Each structure stands twice: as structure tokens, then as C-alpha cells.
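All remarks here apply to the structure that follows.
Every protein chain but one is kept in place in this view of the complex.
We just call them A and B in the order they show up, numbering each chain from 1.
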Amino acid sequence: MRASTALRTFGPWLALAGLLAAYPFAVSPYWALIGSFVVVYAVVALSLTVLTGWAGAVSLSQAAFVGLGAFTAAELTARHVNFALWIPIAMVLSVPASVITGAVALRLPGLYFAVVTLAFGVVAQYMLFIPLENAGKTPVARPRWGAVDFANERYFFLLCVVAAAVAFGATLRIGRGKTGRALLTVRTSRTAAEALAVDSVRYRTLAFVVSGCLASGAGVLLGTLIQSSRSNQFTLFASIQYLAVTFIGGIGSVLGAALAGALQVLPTELVRPLVEGHDSDVLRQFAPLVQATLLVVVVVLRPDGLVGVLRGLGVRAGLLQPRPAREVAFAAPRATARRDAGVTLPDWDVAPGALAAAVGRAPAAGPQNGDAGEVLLDTPAALEVAEVSVRFGAVAALDGVSLSVQPGELVAVIGPNGAGKTTLFNCCSGFLAPDSGTVRLHGVDVTDFPAHRRAAAGLGRSFQTPRLVESMSVFENLLVGFHPRIIHGVPGEVAGFTYALDEEREIRRRVAGLLDAVGLAAIGPLAAGDLPSGLRKVVEVLRALVPAPDVLLLDEPSAGLDPRETRWLARLIGAVNRELGTSVVLIEHDMSLVMGISDYVYVLEFGRRLAAGTPAEVRSNPEVIAAYLGKEAQPA
Amino acid sequence: MSLLAAAVFCAAAACAGEQPKHLGLAANAGLTGGGPGGSAPGTATAPGAGPSGVTPADGAGQGAAGGAGSGGGSGAGAAGPVPAGGGEAAGSAGSGAPGGRGAAGAPAGAPGAGSAGAAGATGSGGATGAGGPRSAAGARAGAPGAGTAGAGTAGAGNGPAGAAGTAAAPAGGNGGATDVGVTADTIKLGGFFIESGPVGELGITLLKSVKAVFNEVNAAGGIYGRKLAIVDCDTSFTSGDKPRACYTKLTQQDKIFAFAATGDGPAWVTAAPLACKDQIPALWTDGLSQNEFTCPTIFPTGPAGRSQSHVVLDYYINKLHPKTVGILAQNDDIGNEWLTGAKDVLNKYGVKVVSEQKYNLGETNFTTQVTNMRFANPDFVFFSSEPLGPILFQKTAEGQGWKPPMPSAGVTCNVSVWPKEVGDYSKGMICENPWQLTSAHLPGQVEYERTYKKYWADWDKRNYYTETMWIAAKATVETLRRAGPNLTRARLLEVLRSGAFNGFDTGFGVKFSQHSSATGNLFSIAVAVVEVAKPADEDPYVLLQAPIPDPYFTAG
Partner (left out) sequence: MELYTQLVVNGITNGAVYGLLAAGFVLVYRASRVLNFAQAGMGAFGAYVLFDVMKGSDAGTGRYIGGFALGVAVAAGLGILTERLAIRPLRRAPALAPLIATVGVLLLLQTLIILRWGGDLRSIPNPLPKKPWRIGRIVGLHSVVVNQSAVLILVVMVLLVSALALVVTRTRWGLTIRSISDNPAGAAGLGVRVGRVSGQAWALGAAVGAVASLLAASTTILNPYTLFLLQIKALVVGVFAGLKDLRLCLIGGPLLGVVESLAGSRILGHQIAGLSDSVGFFALVALLLLRAGTITETLGDTRAS
């Protein structure tokens, strides 16, 4: 690495490290102590960043995990266990708590998660912390390592900094890697994530476990810092406090977590000279009032917290820049004007074979070139839907619908609104369990498979409204498509094992190649949220085909696209079908698109299959015309 | 005085304790006491229960003054064997003392309890979720009494502290900066105080009490030419972050000479072990934490929680002869401490516990406890708890139309908000009180009121703990005076451990009984018994038994 690059990359970190190392010696032991508090609470806030910011799950029991750490420290003090083991032990103890709580709550909508964590926190307080305290398990001893006595506030600060650095470093790596991308996708849209083979429950549980470990580790440090552990420090209100402060700092952001640590501690210290030593009663409630007001104001006006404020003020420090996948801002999806990146779709200029090369599939040959209606015996249909019915109350959304897609075929599903087309797709993808009927993928009955498993088995899906992670770049969004192909997990990410780094490098190469192949390399680094809607649609489709699925379900891909963009998309779909051999099923209203590229068309009406045949057959079918096509589709 | 005030603060109370091991403090042993002492109930005379029996002069017979008290209910029961020579029953016997704690009131859930709180936040209120603010952790006096010399200079200058607290600088100067926090014209003392949060309004009166004392002393010239300064640190009635920060701030940043008069019990619980380790003298702390009794540099005051229960129940049982009892106890170390003393006495007299109901601080619904108690049908109910729970219990009981055949007894019903809230239902309740009722208008009490009002306008916010701090501040002043112009920490400790404060008159109708050993100290205050005679009155109590010495404070 060249010197200047090295300096730019590592310079700021080295400077920070130097500052932190010098800090405790430049100030009094008291301020070193305060610094330790800030650092420890920053790690607590970090645990919330992972869970609430990235995974989108609100926890009301973070204090219980912190308390778990603190009481573990107390217990281990009593047993004279070496300090080096405290944090690992506390983390290990936190895992069953997070796994069990997660198992109960993570399958349910997010609100229930909050409620279940609340329950956990209350139960931990009454049935664990209070009894422990009554049994006298409260004092915690500062460790000694050789000549270094950590009762010295300055040394302890350095210890905290080192621990926090590990925590922050690991979390940053998780955030920038496969896990972080997956979590953000889950947070944006669980269905989109599942369609990309991300097991949303598993990932949310993972986030919860990581968060629990961070919090309990911080708890060990906190207990050791205070040198005691008491149940009234770790109550529901403390959890709410952590959440509030993390929010004000900036919930999705690692920097925000650091700011939150400062917010938890510094205001009290700064207000101290005003409250103490004075005979006036004025400021007594000042601080809590300010904090509460600030919280409401921040949530309503600036949900991305202080970090957002700093960005808004144009502060251009490296850490603040929302470089894609570096910092994730917790921002409301902006329904109104986006920062339009001002890019447009270039003309179609894709060399034949380039797509296949980019995605890593040899160009398809032979029967896969989709001669309509030809079925090779012995080869099961790529996708087969048999007699699927779905009822919502008294309404039959689907009534005995059957559909079959041969390998390499391009099939369209058309029909009026409310005909059940998207419902059909949802049954195929696994988001809806049909009341009767089966779904088969290459002959395998996947009717009972969860969505992510079907996706991993080769079923891709794109949605009518794009579900991209707005704060990640296009590039990062596309990387998520490779999710099922990546073997390494959190340990690999954090430790930076070679195989993990290799995998990451490989998928980045592939995505870059794909973008190049379709002529969209320019939009790679842009935040997905900044794209005009047409391009977002395109990216969504690209994301679905990144893992080279066998079957690709596209739900109204041309919705919201202008004619030029539609043509571009049609050519993309065609290339995907021909070169990659992907079977494509298309829900479409744009008849020119449908008739132009489909091998076979199914028509649905009122949940039933009205007609099926080649485009020509369907176009001239009187029932279809009457129900749907109208005069426009009269053969010219 | 509001409910919380009452509920909230810890008196110069004792420490919770476990069974001291070698104290020979078997259930009844605590009652050994030397000498006469207990005054007859009702005779407010000679609240001298204090000194007698405790005179350490010859090292003998310390201990719970027994109390022979004529007439019923002497707190101390049987005069036990007087330990010969020097013994002190490890006075610190057990005293546990729960001492008041924490705001029972604070209902659980004070926001942000415990956290350093952004913006001072909500940290306060200690009450936290579940357990309410609490106080001490089971402290225990466990101080072994290896008989130390009581060395008592008994009675040397034990007069009530007062203007006598000042002293003029000697001709040659006072020696200037003789130790950390001491200069030629200032002595810097430090303390934790509740200045913000839900109970800030009440907590600040404690600081004001101390300042009033110091202001008077300073106005009269100070001590050997040095003015007293109190560096307060706001801990908002929490334990954890704030006290930890305050500890380091006071000791390493403000560099105080000693801790004096701590006005925030739960906060001190966090800091006491640290103060002990750093050997910074801490004067007149409330003794909520066990560590305070096993530390030679900390000087906590009593009485022990178990002593409180003990005295009350002993009196009660002797007077009313109940056969069965139902107990309502708060589920924490303090509640357990009170419970220990109670059970000692109940076992001694063979009174059967037919129902024992525990509850976590913050609970407001007592229908289950009342129901269980009612169906167990005890002769009377004993409240081993801070006021809030019992108040709600009694109100609920009234709502269920139940009253036990005999009046109830409790350890914290001496705070007037209790009868005020409960009304007639509480009439006849028998409670402990650490000192003479305010209605006695003793000179010390009069002076307290006069001086406080001189400096501050919130006399109506004062509470029981404001008095405690007053006493603590007075004792501090006297300690510094006795230490002389060459003021060092070592000298201070010497003075304190010499037994000089034995018999120190608090001015409120009781005197300290000191107990110091190689490993710890205790200054016990005697316990009185009062009755709720007229719940609706401004002053609902009458004295049933004048203060008698701590029964667990044995010689021996």
C-alpha cells in the first residue's frame, strides 16, 4: 500500500489512538474515571446500534444484559476468578438469554419483541438481581496484572479503551460485511431479505446475540468501574435511558454510539458546577427536563440524531460521511423529494455473453433456449404450481390455479387487478401458505419450505415496489444477492480470516463485473435511496439475478418505468433468459413487453386461470379480450 | 412532612447486619447488658439510658445498657453477664441496622435510576424498578469485638455540642496545611448529598442542615482559626455511577480532608468500601453498609435495625402478651435486618409467626398480603418495613374490613406521615424512635430549629434525616475541635477511636455509646418506643419508653 493511502486510511485512527492514550495522563484521575464511564456506555450504546439500529428490533431490556455482566463480575470477584475470564464468561452467559428471548419474539412483528424484552428485563430484575443482591453478591474488585494496579483510574481507562476498541472494531466489521448487509436488508424488508435467501429470523437472532454479548461485556466493565453492582442500577428505566441516549446520539451509526456514551455521562458532569455548591433550587430538575425534551425533538425532527445533525451542518469528517456501507443512517424513508443523483439509464449496450460471464454461468445451450410448449421428458418443470388455492375469509384469492414453467422458459402471468397474480407469486416464494395445492421447484416439493430456503434453492424474486436498502450503495445492495453463496459468518468477518476476505473480494469482483456488463458501473457507489425510481427498479431486478437463480419471479418489473427504460429492461430479461438459462415468470400489465418476449402466457381472473397459451393464442382469445385486453390487443 | 420524606431517609441508623459470629450473639445474647439503665417507660427523665452502662471508663460493662428499667419494657431485658475487663462485646455486634432506607417511597421505577443519567437525569430517584431505593446492603457489623479498650474517657467533654464547638487559633498559628484538605484557614470536608431528582427537594435540607451548623461555627471564628467548608457532591439518591464519580471527585480532585456527614445513604453504600481502602476518615455516616462497621476509618452511627425491632417488640410483648404475630417485611437486606431482630425477640418469648408476607419495594397492591395475613389470624401485625408498604397495607386492610385484635407494631411508624395517611386505623400502633420526640423541646432541638430557620426558608421540607445530619454535623465539629490545631487524619482517627464520643449528647435526648475495636467502629444511639395516640394531630405520638441503649450492643 502506498504511503499516502496508508496515511489516509490509518492516519485518523492512529491519531485517535494517540489522543486516547494521552488523555488519562493529561487530566485528573476524576476525569479519567469519567472518561471510562463514557467509553463503557459507548459500548452499551453500540449494542443497541446493532440490535435496534441495524436489525430494527427495539429492546427494552438492555440494562438487564448490562446487569448480567455486572453481577457476573461480582460473582467472579467472590470466587476469585481471573479478570481475563470475566468478559468471556459474561458473554457466554448472555447467549442463552438472548437466544431464548429471541426464539420467542423474533418471529413476531417488532412490537412483540419489545414487549418480550420488557418481560425478560422485569423477570431478570425480580428473580435474579434482587436475590443476588440480597445474598450479598455486590462488591467487584479491580484487577491487578503484575505491577499494574487497575485501581488506578488512568490505567483502568486505558483498559476500557482497549476493550471498547475491540468491540467497536468487531462491530464495524460485522456492519460492513455480510452480516451487516443482511441485517439492514431484513430491517428494510423482511420479505425482500427472505427472497434473497436471508433467513431473517436467524439473522435477527444473531443480532440479538451480538448485542447481548456487547452489553454484558460492557456490564462487566461497568461493574468493575464502579466496584459494585446493585439491582437498582439495571431497571426498566435504565433500559429506556440507554435507548433514549443512543437515539439522540444517532441510532444506526457506530459514531452515534460513541456520542451516546458521552451523552449518557457528560451532561451530568457539566451541570454539576451549577447544581452543587449553590443554595438555589433552580437547576434541580433542569437536566432531566432538557434530556426528555431533546429526545422528543430529536425523534420528530431529526431521527438520525446528533450524527445526522452534524452531517446536516456539513461537517465533512471522514467518519461522518455516509460512505456506502460505512455508516448506516437511521432515516425515515423520504417520501418526498430525494436527493436525485441525476443519473439516467444508458442505452442497452450489453455484449452477448457478457451477462453470463459476469454472473458466472456458462451461456445456456440446447433446449433451454425455450421453444414454447416443448417439454423434455425426464426433465421436471423448473417451477410447477399445482391446484393452489388461497382464501381470505370468504374471498377466494386463488382457486385451484396451476402453472408450469419449463427450464429456460419465459412465462408471463397477466390479468386484471385483483386477479390474484401477486398472491400466486407469494405462494411460490413462500410468503403465503396456500390452503391447498403444491409448489415444486425442479420437481422438489417446496410447499413447506420457508421462503429463504426456496431462495437458496434457486428461486429469485423481485417486487413491485423496490425494496432496496436506501442507505446502502447500489453496490452493497447487489452484494446482498450473493448472500447464500457466502460461507463465512460472523467469526470470519470479525477475525478477518483469509477465506472470509477472499470470499468478500470475489463477490465484489463479481458485482463490479455485473455492473460493468450492463453498463451501470457509474451508479455503483451511489446510495440506493438517491436513485430515481426507474433505476431503482432496475437495480432491484439486478439484485434478484445476482445469484443466478434457476427461476426468477418478476412482479411488474416495468411498473414505474418510462418506455425507454422498459425496453432496456425487456432486453435485460431476455438476456437473462437466453444466456443464463433462467426460467422467468413475469407479472406484467405492459402488453408489448409481454407479447414481445414471452414464450407462454397465463391469464388469471378472479383467482382462477382463465386461459393459457402462446402470446398469439392468448391475444386472440375472446374471453381474455373481454376480461382484460379489450380492443387494444386486437391483432393489428 | 411528606410520605416520601419519611420513607426515604436513613437515620443515623444502623447497618444491616448478619449474625455476628463470635459475638455470642445468639438470639438472646444480645440482650446482655451491663448495668442499669433502662429508664422506666414513660419517664422522660434521664434519658440517660445512654451513658450508664456504657461507660467505658474502665472498659468494663459496656453494652447494652440493660436495662433494668423499672417498670415494664425495658428494652434490654435481662441483665446479662457483664464482661469483665475491657470487653466489648463486639459491640458492633451485629447491629445491623437497616436504617431507613431508602425511600421506600420511591416507587420502583424512578427513571434512570442508577445511571449516570444524561443530564443528571433521571438518574435520580433511586427508586428503580424493582427494588426501590435502597439502602444498604446488608451490612453488618461484624466487627469483632476483640475487646478493645474502650478506653473511655468517659464523659470527657461530652456536653452537648454547641458554641463550644469553636476554638480560637492558638497564638503561634494553627500550623497551616497540616494535611490534605487542610490549610491555615480552611478545613475541607466532603459529603454525598441528594440535590436533584425526585427527592432533591427533601434531600437538599440535609445539606442545608450541615451548612447551618458550619455557618454558625464559622461565624464564631471557626476551629482554631480554620473555617469549615463542606464540598457537596450530588448523588441523587442513587447507587452506582454517581456516587462512584463523586467519590473520585471528592478525594482525588477536590481533595477533601475527610468525609463528614453523608446525606445520601444508598450512595454511600457504593463508596464506603472505597473510602475504607483509601483510608480516608469518614465521620458519622449512616451505617447502611456492612463495610462501615468493619473499617477502622469509618465511624457509623446506629442503632442497628435489629435493635430497633428488638426494642419495640420486647416492649410490646411484655406489655400486651400476644401469642401470635403476622409480619410484613420488605424483601431486601434492610427488611431482613429488621426481621432478624424481630425474630430474636419473638423466639425468646415464644410468640408464633403465623404469617410472613414479603413484598418488593415499589409494590402498591397489597390485597394478597392482607388476605393471607387475615386468614392466618394473628394477634397483631409487625411491620418490618419502610412506611409506604405498611401504609398501603393498612389502608387495604381497612378496605377489607379487617383489623387484628391487638394494635400493630412497626419500626418506621415514627414518621408522622404514617398516621396521617392511615388515620384512625393506625391508632394505638407502637413504634420505635431513635430519640426523644420533638415535642419534648429539648434545648438541642430548639437550637436546631432556630439555627436552621436563621439560614434557610424551607423548614417545612425538613424531615427526620435533616435532624440526623444536624447531629452528625455537630459531632463533626466537636471531633475537629478535639483534634486540636495540629490537624491530621491520623490525629482525627486517634480522637475518634479513643472513645471520646462515648456519651456525646446529641441534644435530642440520647447520647452516643461508642464502640471501637481494631477493625471497626460503632456509635450506637439508643432506641425509644412511642405510640400513635392521636393520628389526626400534628403531633400524633406519645412516648412510651424513653431511649434505652442498643440491646445488641453488648459488652463482652
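In this section, contacts are C-beta pairs under 8 Å (C-beta built on N, C-alpha and C of every residue); 3 or more make two chains touch, one makes a residue touch a chain.
Keep in mind that this is a model prediction, so the values were computed, not measured.
Engineer: Please identify which residue in A:A244, A:L459, A:A528 or A:I573 touches the non-displayed chain.
Structural biologist: Answer from the full complex: A:A244 touches the omitted chain.
Engineer: Using the touch definition from the top, which of B:T235, B:Q357, B:S384 or B:T466 touches the missing chain?
Structural biologist: For the chain that is not drawn, the touching residue is B:Q357.
Engineer: Just name the one of A:L76, A:L118 or A:A612 that touches the chain not displayed here.
Structural biologist: A:L118
Engineer: Pick out which of A:A3, A:A147 or A:V300 touches the chain that's been left out of the picture.
Structural biologist: A:V300
Engineer: Since one chain isn't shown, list which residues of chain A touch it in the complete complex.
Structural biologist: Against the missing chain, chain A presents residues 52, 56-58, 104-105, 107-112, 114-116, 118-120, 122-123, 126-127, 130-131, 187-192, 236, 240, 243-244, 247, 251, 285, 288-289, 291-293, 295-296, 299-301, 303, 330, 332-333, 335, 426, 431-432, 467.
Engineer: On chain B, what residues meet the omitted chain?
Structural biologist: That gives, for chain B, the contact residues 2-5, 7-8, 103, 105-111, 122, 125, 127, 130, 197-202, 331, 356-360, 362-365, 367-369, 371-372, 374-375, 388, 391-392, 395-396, 398-401, 421.
Please note the rule applied: only the chains that are shown with their structure count from here on.
Engineer: Can you give the whole-Å distance between the Cα centres of chain A and chain B?
Structural biologist: Computed value for the inter-centroid distance: 56 Å.
Engineer: What residues on chain B touch chain A, complex-wise?
Structural biologist: 108-124, 126-134, 137-138, 195-197, 200-201, 204, 208, 231-234, 238-242, 244-245, 248-249, 252-253, 266, 269-270, 273-274, 277, 331-333, 336, 360
Engineer: Sort out for me which residues of chain A touch chain B in the complex.
Structural biologist: Per the stated touch rule, the residues are 28-31, 33-34, 37, 41, 122, 125-126, 129-130, 133-134, 136, 138-139, 151, 153, 225-228, 230-238, 240-242, 244-245, 248, 263-265, 267-269, 271-272, 275-277, 279, 281, 283-288, 290-291.
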